[in-house]
Each structure stands twice: as structure tokens, then as C-alpha cells.
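Missing here is one protein chain; the remaining ones are kept as they sit in the complex.
Residue numbering begins at 1 within each chain, and the chains themselves are lettered A, B and C in the order written.
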Amino acid sequence: MQPNDVAVNIPEVIQQIPLNYYLIFSTALFVIGIIGVLTRRNAIIIFMSIELMLNAVNTLLIAFSSYRSDPTGQVFVFFIMAVAAAEVSVGLAIIVMIYRNIRTIDVGVLNKLKW
Amino acid sequence: MSPHLLCILIPLLPLLGFVVNGLGFRKVPTSLVGIVGLAGPVLAFLCVCLLWGNFHAGNDAVIKTTLFDWISVGEMHINFSFQIDQLTMLMLGIVTGIGSLIHLYSIGYMNHDEGYGKFMAFLNLFLFFMLLLVLGSNFVIMFIGWEGVGLCSYLLIGFWNTNTSYNNAARKAFVMNRIGDLGFLLGIFTIMTTFGSVEYTDVFEQVVGMDVNAPVILTITLLLFVGAMGKSAQIPLFTWLPDAMAGPTPVSALIHAATMVTAGIYMVVRANVLFSMAPLTLDIIGGIAIATALLAASIGLLQNDIKKVLAYSTVSQLGYMFLGLGAAAYTAGMFHVITHAFFKALLFLGAGSVIHAMSNEQDIRNMGGLRKSLPITYWTFLVGTIAIAGIPPFAGFFSKDEILAHVYEHSKVLWALGLLGSAMTSFYMFRLLFLTFFGEFRGTDEQKHHLHESPLSMTLPLLVLAVLSVVGGFMNVPEVLGGHSVLAEFMSPLFDQARQANPALFEANALDHGTELMLMSISAGVAIVMAVVAYVMYVRNAAVPAPDSQVRSLPQQVVYGKYYIDDFYDRLIVRPVRGLGDAFYSLGEFVIDAVVGGVAWSVRSSAGVFRRAQSGSIGLYVLLMVLSITLFIALRFFNWKVFN
Amino acid sequence: MTFQTYDCLQMLPIILLSLSGIALLFLGFQKSRALLLPATLLFLVIAFVANFLDWGKTYMYFRDMLLVNNLAMIFTGVVLLSTFMVVSLSGSLADDEDAQPAEYYAILLFSLVGAIMMIGFENLIMLFVGVEILSVAMYILTGSDKRNLRSNEAALKYFLMGAFATGILLFGIALLYGATGSFVLSGIGNYAHSATNAGGSMLLFYVGMFMLLIGMLFKVSAAPFHFWTPDVYDGAPSLFTAYMSTVVKTAGFAALLRILSVSFSGVYDFWWVAMAVVTVLTLLIGNITAVYQASFKRMMAYSSISHAGYLLIGLVGLSQASKPAIAFYSLAYSLSTIAAFGVLMLVARNRPLNAAVFGDQTTLARTDEHYDAFNGLARKNPLLGFVMAVSMLSLAGIPLTAGFWGKFMVFSAAADRGAVWLLVVAVLMSAVGIYYYFRVVIAMYFREGQTDTIRVAPFYRIVLIAATVLTLALGLLPNLFQGLI
């Protein structure tokens, strides 16, 4: 295989950026999501932070998959997206249900069950 | 009947009684409850007799009968099987025989109680577990019986649990027994991992070839002994037994005197091969045993509750049994188990009869002169007292003497201490007898009016046990008195493996007959002297222990003609002993309470922390989760191992 | 890609459960609710039978996706049996105006598909999808008591924390994929074996493993990832609490067992200490906090945490013996837990709680689930008392009940590994456990209380009796069950 062919076939990012950087990038995104879960009280925003975590995972999987030319990683991402969609529908239904009952979705108020 | 069938029937019969009385509680008519409850143990006793015949016909060969393949743990298979040998036969005899008598007694004692059927059911269940304990051919079955009897004891102590102190007593018994069970269970697991089996025969065979005092054997025996300490009320786990007297008296007699508490001794004798291989453990047992015997006896000197005196006496006698085991005198220990079962059951049942007559009065300061109104109780109680005091030729004399003789071979200091204990035993037992049955009646008029001898169902067991207490000692009369040591010969095959494994332990210099006779006469003499002292004090001088609240002043005593001997006794004996006893007792209580309280405190405070973490706030939950993830990663990944 | 006929045949339980779930949804269109319960039970029985059709064989389905062997069938059987019992305790749903039994039953059956996927997964994608099916179903069922604020709160808590844990789980899977290039369990296991031998740096693998395990430990409510458990179990309707604490836990442990024994057994030295720490924490927190509960239901929640601890002991002492041990334990635990919840539901139903206790109307807790509700129960209802007593004894691990052998087997698995200190903690904690389990027994048998005779539907009664008899039978003859494995 000629070096030229390689340059044509392989995406430039893969040639230039070490895989490690994707790992670091995804981890950063993941932890930002975690911090979001920790700091917010609005149930919807907490939920969105969780989506952020899932997307970090997606990015990581796609990076691994692309660098290794292994499609299974990307298939997994496909599943994660599908599952996330299902989860969102249920999650929002729960949030709406709670809003109906107590007119707020502040998780700080929901601490009647304890000890 | 085949031994196989008999083995199944023996535990099954009490279990049937439990099922009928338990499931049919409040439905079975009262008259039938007693019959059903009694039928189990009595039939089981008959089966034991038949089994004994079988066993004897087979030249005392060990009978092993496997009922079914029980459970497999990894590569190990545990069978549900029974093992019949000399030890099992003896225990079976005691458990079913005395069990039957006490069931009979309970019919008279409890039939007015609201929970009569429940009581009989529990008693039957207890018997079932006790039989399982002694019949099993491996440690797991023994453990199941062990836990089961603990459970029944817990239920029966708290039987009248309207009273909170009863409940506390039950809980205390429970906690202490649990500590013991922990040791036992760990011992079993160590046995499993070491020998790959829990079957007695397999384990003991493998032990024979090992080194004496090998660390693993020491570990196992110490763990097992912790179990025995809990069940058989040795220091520091002994205070539950006196408190357990909160239960109905037949329970005290059956569980807390005759059978369950001797399970610890049974276990040591059963595992004698293991213990013989660990002389160090035996020394520890001996030390703890003598301390327990003396401490309990000294406390017993000053108790005024009739059942408490007997309870401390039980603890003290259990100490003697372990003392014998500590000197590797397994036969002597078992012998004392048997005779003690006779006379202690007798004493408890007698005490029950007194309490019954006195309308639930238990304080001996309010009794006195009962000998006329309760003649049968009095005479049988007298027999029991003589037996426990060790006055020849009653049962206690032979068994206690045998222990003391073996201890003498082992260590003269221990023997002297043992003798001191036996002197105390004689004193407090006669004190109890005299205060209860002699002198003037000190109770209320109402009680006096109510005094009556107990019904036949209660006196009959008393009489039978009295006879046994008189003749029980003759099963093992030492040669020096012209006997044959029948029991020793009978039990001898049990210890073959132990002798083979550690011959040095059994090579003690046998006493010559002269020394032996001397020892006997000393201990008998001491017992008689103490009985006389008690007579002088409590019958001639009619001393009555002061009520707890009242402090006697000297002038008062002079005015009321209390003789100087009383004062002398008070100053020179009562006060120091009471002080010592109190000190010991409170020390024991303190240590135990500190441990129990400390555990409770740490449980409570950690529960407080845990509960505070469970604040209901999602934010905190997630924060704690992330924090723990961070900690796990920090601790697991950031050490030299990973980054080298 | 060719489908062989046997591929479809042996997937029978999954197919049957999915179809019957759909069928139930259609049955729900009918006015009458009378048919729902028998139909669900019938479906479950059929699935149960179908599950054991291939007894003794081992299959790997659909290109290394799902493994079916005896162990998986046992776990599936336990899960199906538990569901059968839970469903048969749900008779009162038919009379409840607010309830939507058709949906509940359908979701239960669907969630079982998730459980079966977790039990037999060979590919991590199956684990992920299975976990999600089960979790999403549980979020919904937790919140199914829509007007009850406790149920609402529980659902939101469960959902948010569950989704968070899923994120962690996925991150772990991604890292594992990055390290090993595979989602297949055996592939990951091969990597672990060869990389350990080669001595290369396995940091990525280890972090991935940690995250994956943490995600799974969350699902089985092991401390310190247990926080959701008490609140969610407490707030959810009792019926679904019973389901969660048995089926979800069994499936979770089956999955953990599978992944630890197939993929991570090669790096046992790396994870066992951490796992042991988690175990000890779980035992301590579960048992000690349970002591101080006033509500029976909440106590059962902590009790379920503590049982997760005992099951974890079996995992820490990972060996051939832990497989039957965990299966047996799950069965014993499920039987007693469901029986206990069965009695609780009967008792609580007869004691509606005053709304004023909880203040505003939306916080309406419908029933009283405190210990006091059991006072004097055995007097008028000897059967219920007996059932409850046996389940408590079994949960406490008293000999001659199934629970004892569960503990015994799990402990001896750990003893073989020499983890004696773990055993000391476990045995001590089981002593603590006896304390709070006996509180109920004492309340039922020794306390005075004004309970009436509770009417028990015949089928309900049969299920309770069957659970009790099975508990005792397994306690007497544990080999009955063990011989199967």
C-alpha cells in the first residue's frame, strides 16, 4: 500500500490526533455531565446532564471504533441512542406526572422519603 | 425395630408433638395438650431404650445411619446422618429421660397458664433440636441443633414477656449465645477448609497424624470453645444464665440446668480428639473453668432468690465439668453432666414446687418452715442438696470427686481452688435448704393459708429424680471404693483416637489408692463441715439475711439478741465475700455491659451516620456515590503497584 | 446469516413473554379485568415450562449473544417463579379504580425479557439492553401509584439515579471496548488472561472494569451505591417492591456472576479487595440501619441491601461453588421476601392510614406499614402469622429454613478463599439481622393488638402456603434444589 493511498483513505483526524486525546476529551465531557448532576436541582437539567454523560460515552465508542476499523463499537452507539430515546420518554413522563402533583420539579423538595 | 428406624423416630416424635400442639394452639383441648406434649418425649425415651438394646447387642459398635444426601458445598458433600456411640447414648438417655419427667412436671405446673399449649409445643421443639444436636454425625447437624436450642431457649425465657425485664433477659441470653455461635460457626468453617469434611469420623481420622498444638488445631479448638463458653455459660459469657431464670421453672430445669447448657461439654467431649491435640487450649479451658466455678459459687453465697441460687450453682457446676475436661478427664466431665442433670433438675423442680405453693414468691427470706406443708418437696430437695454438696454416697460425691482427683494429678493449686468451690457449694446449698424449709414461716398470712403440696404430676418427677440422685453415682464407683468404674469402661472406646493421637496427655501419673482416699475424705469432710456451719447459722441461730433495703446497725442486733457469731459471720465472711462477689459480679457485668453497650452504642451511632446520609436528597446521594467512586479509584489505582 | 430452527425454538421463553405481554395489552381493552390475572399466570407457567425444555444442554444463540445452560435456566426459573408469585398476590388490583392492571402485567412480562437477557448475556450489548428494559420497567412501576407523592418521589429518584448509574455502566463498557476491542465476554476474558500474563499495562481495562462493576453494583443496591434502595422500595407500591427486591436482584446477581466468572476471573487479585470492601460496607449499612426502622416495609428495603451483601460474599469468594450458592440464595431470598410482602400487603390493606399523618393530601400514604400493624396478628390469623414467621426465620438464616443453607453455602465459598474476616463481619451482622427480623415475630405472637381476621383469597392463600412449604422443604432437604445444578 502506498503512503498516498493511506492519506486518501484514512481520515486526517485519525492520522494526526492520537487516540488518547479522544479519551481525554470524552472523560472531560463525562465529568462535566457528572458535575451537572451534582450541582443542579432542576430534574430536567439533571437529566440533560446525564444525556451529556451518554454522549461522552458515544464519542469515546466512536473514536475507538473508527481508529480500529471495527464497526461493532458504532453499532453499540446506535443502541445507546435508541435506549436514550426510550429513557427520555419515560423520564419526561415521570417529571410531568410529578409536576402535576406538586407544581415543581425541584428535586430539593422531594425528600419526604428518608432514613 | 431397626436402629435406623429408631434413630429417625427419636427426634421425630417430639417434633410431631410440636407440630400438633403448635399448629393446633388454642384448638387442641387442654386435657389433650398435656398428653400430646408428654407422648413425644416418653415414646422417644422408649425408643432410646430399644436403641440401647440394639447398641448393646451390636457389641457397642458405632452405628452410623445416613438418612439422605443433604447438601453439597463445592466438592464437599454433607450427609444428614446420625451417629450412635457411647456418648450419644448417654446424652440421649439424659435428654429423653429427664425431658420426659420435666414434661410431666410441666403439665402440673403450667396447665393453668394461658399459653399452656404454646409452652408444651416449644418444649417439644426444644427436645427435637437437642436430640438433633446429640444425634448428628457431623458438625453441621450439631450446629443446627445448637442454634435451634438457642432459639427455643430465647422463646421460652421470654415466654411471659409481659414483663420487660423478662424480655431483656431473653435478649441478653440471645446476644451472648450469638457471640458463642459466631465462634462455633467460624470453627466449623475452619474445619471445613482444613479437613474438607465436617463428618466427625473423617475429621478425627485426619487429626490423628497431625502435630500436637498445631496452630490450625489451636485455632479450631479455641473457636469451638468460644461456642461452648456461650452455650455453657463460662466467663465472660455467663451472666445470661442467671437472668434466664425469668422463664418458667420447668424451662430452667430442662434447658438451663439439665440439657442445653451441657451442650458445650458434649461438644468438647465429642471433639475430644481435636482438644487432646491442643493441650494449650485445654489449659485455657481449665483456667476459665475454675474461675467460673469460684466466681459463680461466691455470688451464689449471697443470693436470696431461690432460682438465682440454683442458677449460680449451675454456672459453678458447669465450671467443674469444664475443669474436668481441662484436665483431659473427659469421662469425669461427662459423669458430672449426668449426675448434675439428675440433682439439678431435681432441685429446680423442687424450687418450682415451692414457688408454686408460695404463689410465685421466690425470695427465700419470705419462706421458712415449709418442711411441714411440703413434705415430699422437702425430702426430695434435701436429697438433691446432699447430692450437690458432695456428701457420700450420693451422686454428686462420686462425680465431683472424680473430677477433683484428676485435677489433683494435673495441678494441686487447681485442686485446692476446686475444693474451696465445693466448700462454698455445700454452704450455699444448705443455706438455701435451711432458709426455705426450716424455722418459722416468714411469708404473709395469705401465703400461709395457701400452702399446699403439689399435685402428683409434679411430685412424681421429684421422687424419680431423687432416687436417681441417690443411686446415680454408683454407675462409676472408683476402684478404691471397690467399684468397677462401669461408666469409664463404657466410654473408653470414645477416646481411643485421642490416646493414639497424643499419648503424652493421658500418661498422667495415676494416684495411689491412699492419696485418692485422702482426697475423697477431705472433700467429703469439707462438705459436711460447711453443712454443719450452715445449720448452726440458719437453724440454731435462725439468722435471716437482711432485706436489701435495711442496713442493720450493731445496737439493733444486740437488742434483738443476735449473737456475736452472727456478727462475726457478718463481718468476717459475709461482708468480704459479698464485697468480693459484688466486685466480681459487677466487674463481669461491667465488662459484658461494656461490650454489649459498646456494640449497641457503636451500632446506634453508626446507624445515626448511615441514616443521616440517607437524607432523602438525590443530590447528596449522587454526591456520595461519586465520592465513593473517586475514593475507590484513588485507593485502588494510585499505589506503587500500578505505576511501577 | 442463516437462522436455524433451533435458534428460534430455544429462545422460547423470550418470545413467549414478549408475545404474551402484547396479548395482555390487548386484553386490557376489554371492560372486564377478571381475565387479566389468570391469563398472566398462564403465560408465566407456559414460559416456565418452555424454559426447562432444554434441560441439560448448552447453547449459544445468535452469534454469541445469549448463552443458555443449566445455570441460566435455573436463574430464569427463579425469576419466573418469583414473578408468578408476585403476580398471584396482585388480585386486589382488579378492584382498584386507579390501577391499570393490564399495563402493569404487560410491563412485568416485558421486564422479564430484560431479566433473561441479563441472566444469559454473552455480549455486553445484551447486558445493556437487558438492564435498560428491566430498569425502565421498574421506573414506570415505581411511579404507577400516580396520585401518591411517595410513589412519585420514588419514581423520580429511581429514574434519575438509575440513569446516572447507566451512564457509569456505559462508560465502563466503552473503556473495556477500548482496551480489549470486544464486547464479547469471552473475548474480554481472553484479553484479561493474556494481558495479565504478558505483563502489559492494563489501566484502561481496569478502569473500565471498575466502572462497569459500579454500574452493576448500583443495580443490585450494594453500598455505597445503595442510597436509592430504601427510598424507592419504601415509596413504590408494595407489590412492585416485592418484584424489585427479588427479580431485579436475582437478575443483577446472575449478571454480576456471569461477568465476573467469565471475563474478570483472570484479574481476581485486582478486584477482590475492592469487592470485599463493598461487601462489608453493604452488610454494615444494610443490617445496622435496618435495626432502627419503624416501618416494616422500609426495614425490608434495608434487609434487601443486607442480602445483597451476603450474595456479594459469594462473589468475593468466586469459585465453582459460588454459582449454585448464589442461585440457591436467590431462590431462598425470593421465596421469603415475597411471602413477607404478601402478608404485609394483607395487613396494610386492612389498616388505611390517616392522611393527616403526612400533612397535605398529595402525600397521602395509603396504608400503614409499621411494625405495630403486626401486633397480635397471629392470634386471629394463625396462617398469616406462621407464613410471616417462617419467612422471617429464613431471612434471618435460622437453621432448617432455606435461608440458612443459602448463607451456609455462600459463607463456605468465601471460607474456601480464606476470607475469614469477611465471615466474621457477615456472621456478626446476621446476628444483628435476627434482632430486627424477630421484632415482627414478637409483635405477631406476643404483643397485644386489635387485628381482625383478615380475609385471604384462596389462591393468595395457596401461594403463601406454597412459599412457606418450599422454604421449609429447602431448609430440610437443600439437595432437592441443588441436585439440579
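Going forward, contacts are C-beta pairs under 8 Å (C-beta built on N, C-alpha and C of every residue); 3 or more make two chains touch, one makes a residue touch a chain.
What we mean here is this: contacts and distances are computed from a predicted model.
UniProt lists the omitted chain of the complex under the protein name "NADH-quinone oxidoreductase subunit J" (options: "Formate dehydrogenase major subunit", "NADH-quinone oxidoreductase subunit J", "Nitric-oxide reductase large subunit" or "Peptide/nickel transport system permease protein").
Looking at the complex as a whole, the chain kept out of the display touches A, B, C. Remark: the omitted chain is touched by one listed residue; of C:51, C:83 or C:111 this is C:111. Among C:43, C:139, C:329 or C:374, only C:139 touches the chain that is left out of the view. Where subunit A meets the chain that is not shown, the touching residues are 1, 6, 9-21, 23-25, 27-29, 31-36, 38-42, 44-45, 47-49, 51-52, 55, 58-59, 62-63, 65-72, 74-75, 77-79, 81-90, 92-97, 99-100, 105-106, 108. With the whole complex as reference, residues 1, 14, 18, 21-22, 25, 61-66, 98, 100, 103, 106-107, 110-111, 113-114, 117, 123, 125-126, 129-130, 132-133, 136-137, 139-140, 143-144, 146-147, 155, 178-179, 200-201, 203-204, 207 of subunit C touch the missing chain.
For subunit B, the residues touching the chain absent from view are 619-620, 623, 626-627, 629-630, 633-634, 637-638, 643.
Keep in mind that, in the parts below, only the chains that are shown with their structure count from here on.
Looking at A-B alongside B-C, one finds more C-beta pairs in contact between the chains of B-C. Centre-to-centre separation between subunit A and subunit B, using Cα means, comes to 66 Å. In subunit A, the residues that reach two or more other chains under the touch definition are 37, 46, 107, 110-115. Counting partners per residue, subunit C has 156-157, 160, 164, 230-231, 292 as the residues that reach two or more other chains.
Touching subunit C in their complex are the following residues of subunit B: 23, 25, 68-76, 140, 143-144, 147-148, 151, 158, 161, 174-175, 178, 181-182, 185-186, 189-190, 192-193, 603-604, 606-607, 610-611, 613-614, 616, 618, 620-622, 624-625, 628-629, 632-633, 636-637, 642. If you check the complex, the residues on subunit A that touch subunit C are 23, 26, 30, 33, 37, 43, 46-47, 50, 53-54, 56-57, 60-61, 64, 68, 70, 72-73, 75-76, 79-80, 83, 86-87, 90-91, 94-95, 97-98, 101-102, 107, 110-115. Across the complex, subunit B is touched by residues 34, 37-38, 41, 46, 107-108, 110-115 of subunit A.
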